[in-house]
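The complex appears here minus one protein chain, its other protein chains still in place.
Order of writing sets the chain letters: A and B. Residues in each chain are counted from 1.
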Amino acid sequence: MSSKRRASARGRGTGLKIYGTLVFIFLYFPMVIVLLFSFSPTRTIVGLSGLTLKWYQELFQDPGLLAAFWHTVMVGLCAVAIATVFGTAGAFFVTRVEFPGKGVFRALVMLPFLLPGIIMGLTLLIFFRNLNVRLSMFTILMGHVSFTTPLVMFQVSSRLLRMGPTYRWAAMDLGANPVQTFWHVTLPMIRTALIGAGLLAFTVSFDEIVISYFLTGTWMTLPVYIYGMMRFGLSPKVYAISTIILILSLVLITFMARYTGRSAETYRARKPDG
Amino acid sequence: MKADNAIDLVNVTKKFDEVTAVSEFTVAIKKGEFFSLLGPSGCGKTTTLRMIAGLEVPTEGQILLEGGDVSSTPAYRRNVNTVFQDYALFPHMTVRKNIYFPLKMKKISLSAAQPRVKRVLRLVNMEGFGNRLPQQLSGGQRQRIALARSLVAEPAALLLDEPLGALDFKLRVAMQKVLKDIQRNIGITFIYVTHDQSEAMTMSDRIAVMKDGLAHQIATPDEIYNNPSTAFVASFIGDMNFVHGTVLDNDGKTCVLDVEGKKVTAKRAVDLNNGAAALVCIRTERVQVNSPRSVENRISAELSRIVYRGTDYEATCRIGRAELRAVVQAVAWDAALRVGDTVELAWNAEDVIVFPREEEKDVIKYSVEAV
Partner (left out) sequence: MKRRISRPGEFIKGIPIAVWLLALVAIPLLFTFIMSFYSSSGLVIDRTLTLKNYKLFFTDSLYARILFKSIRLALAISVLSIAAAFPLAYMVSFKVRRGRNLLFMLCIIPLWVSYLVRIIAWRTILGNRGVINSALMAMGLIKEPLTFFLYNQFAIAITLTYICIPFVFIPVYTALEKIPRNLLDAANDLGANELRTLFNVILPLGLPGLITGFIFSFIIALGDYIIPLQLGGTQGIMFGNLVWSQFGFAFNWPLGAALGFILFIIAVTILGLTSKFGSTEGGFLGE
């Protein structure tokens, strides 16, 4: 009886593995397409007539694109900086202070990250127009700050909760005032969370199109610029820049994985063993 | 003189909204004393310790440190240090940096601090571990580093919050000796929180036994064991029999009670009137079985259960509706005894402790229903 059970389990196992593999192929096939097209001199993949770097060269000769790239980097760095300050302050507030309705407060802060970008885009657009603020880098930056701050706050508050209050108590007990406690004990212990959150926020900001498209004037970020390129059909340059973004994202994720992985190890060793 | 005492608690009360965690706790802890706070979880012992450390502020009352009022002084300005239950060693610092931390907060340079750090490492037998990280240490090692870190600044008192709780049995017993030796060698005041009564009894000069925020008794281990002031203390320490009795004749020095129709004599001052309902208590190891020695109280009973425990036997006996347990050393046990036999139980009159029947609800019970 048990061998029959094992056989049927194995059978279902392989069926599942096939299905899983199909889903995997479905997930990665489109990206491979983009990659291939970026090196193909013609529009179609049929008849792969050799590889070319022509499209990549054209990228570097497009001043609008290069400018958009640097704009995106700038917005990313500024947004991450601002989000880190506000998000970390928010994380400390939410983990250290108790008040009724705290759950609602946290939910409100998470809204820009959870809601569809169109809602955040239009609310901010109306907001800026009402204050007569022109659409520019500033408005795009504010848009990016709106969805990166909750990210930072979530990551940092998770780490603070995992850390627990004991280290702070120990520091104060041993003579450190609140400022010294923050600087010598708390901050080093959340450092990896900050870096991880920063990388994550930068990645999200780099790719952001939905809100940015609402808040853009003539000053464009890369996704907005690419989107503009797409409206006139898909020139192969689009594939080239897409591949570059693909590779950049992969690099950023590997960095992030290293940071979140390592930090998990370090602070898992909180429980004293026998 | 208050200044001779290491710590004074004067009517200290701590309320969290409507919950009273500690109620009017008053005690004078002497310099160099090993003082324990003992009780079940939720009794307020840790809250009391945190108030002494400065991590909680008392709702009412005062806390004096070497005569000076520190009730509102924050923790980082009080000259007491704490060893926490999970040690709280800073994971991003080496052992040496951890120990140096309190001296660094006192603005002492690393070079000036080195000899003190070395000395305290030697004290806990952890020399050579200076460059390790806490994650690389075992539980017992972390515990010793936590101890070293709290001692290096030479505080007026050391507070320990169940420091041995996470260690397994043999290690715990070994560490108890280490802690006691260190305390005696340095002569520093220890305030020790635990729920383990044998731990408190072995190590302490005095113990405060607490329940629900109240200190039931503050006395030496000997006093607490032989003259518990409440039924709770009697039940929390050691192994105690509790049976119902009625006061027959109380002349202030001796008290005769009726237990299931038999007479029991207690040779101590009992504050109950004739006819009052009482709780009669005898330590299980003081109950002798079929002993030839002449002793004031002798009652026959029926053996209902025999449990062999290695070093001793626990014999449960019935007298009417009451149950008495006797613990007899294995070497003195009569191997011929069987369940159902009638035996004669005997004990001294000094060993009988009497409480009012109302205190029965405070008694710690070990039964399936209690769980």
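Things worth noting here:
One rule holds for everything that comes next: contacts are C-beta pairs under 8 Å (C-beta built on N, C-alpha and C of every residue); 3 or more make two chains touch, one makes a residue touch a chain.
The structure presented is a predicted model; accordingly, all values stated were derived computationally and were not measured.
The missing chain, though absent from the display, is touched by one residue of A:53, A:77 or A:115; that residue is A:115.
Of A:39, A:55, A:154 or A:167, it is A:154 that touches the chain left out of the display.
Residue positions on chain A in contact with the hidden chain: 5, 8-9, 12-13, 16-17, 19-20, 23-24, 26-31, 33-34, 37, 43-46, 85-87, 89-90, 92-94, 96-100, 103, 106-119, 122-127, 129-130, 142, 145-146, 149-150, 153-154, 165, 203, 207, 209-210, 213-214, 223, 226-227, 230, 234, 238-239, 242, 245-246, 249-250, 252-253, 257, in rising order.
One rule holds in what follows: only the chains that are shown with their structure count from here on.
Centre-to-centre separation between chain A and chain B, using Cα means, comes to 54 Å.
Residues 166-167, 169-177, 180-181, 184-185, 188-189, 266-267, 269-274 of chain A touch chain B in their complex.
In the complex of the two chains, the chain B residues touching chain A come out as 53-55, 74-77, 80-82, 84, 86-88, 90-92, 101-102, 104-106, 134-135, 138-139, 142-143, 149-150, 153, 166-168, 171.
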